[in-house]
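In this view, the complex is presented without one of its protein chains, the others remaining in place.
Moving on to chain A:
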């Protein structure tokens, strides 16, 4: 049997799981982003540092994200809308999960593609109808996966990936959010 390689170091993750079982303090991470208003609804958000395993860490390089609204919202469209960033988070988190679970289950992946669609009734954010919520009404993710595995095993990969996904959880379950003025 050839060893499979999806490029995920599953052993390191399994080792970390064992270590953190006995050290819950080290498992506490804080992820941070800093945003700055540019003009209109255009803003720039930068991410570089985070805290975890008891200390500060820095990404190899700073990442910069531009957000704006499209021209149909009478804006300049300097970047994607904030709610689209949620789709980026969900798609990348589920994809990472599929790769990790596949590695752990000994399934060689050849390609993993997905499309994510979030249905959004914008009457909510416009205040046009108070019965309409601001956020997505629903989100649909469709995976197309080519791998050395049965259809059933692939479905199980995708299900397990959702079960362990941070962003799937953050979107499907409520989170306390406190916004303050410094």
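Simple rule for what comes next: a contact is a pair of C-beta atoms (placed from the backbone, for glycine too) under 8 Å apart; a residue touches a chain by one contact, two chains touch by 3 or more; residues count from 1.
Keep this in mind: contacts and distances are computed from a predicted model.
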Among "FAD-dependent oxidoreductase", "L-lactate dehydrogenase complex protein LldF", "Anti-sigma F factor" or "Fe-S cluster assembly protein SufD", the omitted chain is listed in UniProt as "FAD-dependent oxidoreductase"
Cross-chain touch to the chain not pictured, restricted to A:8, A:75 or A:156, is A:156
Given A:66, A:115, A:134 or A:172, the one touching the chain that is not displayed
A:172
Tell me, which residues in chain A touch the chain that this view leaves out?
138, 152, 155-156, 158-160, 162-163, 168-169, 171-174
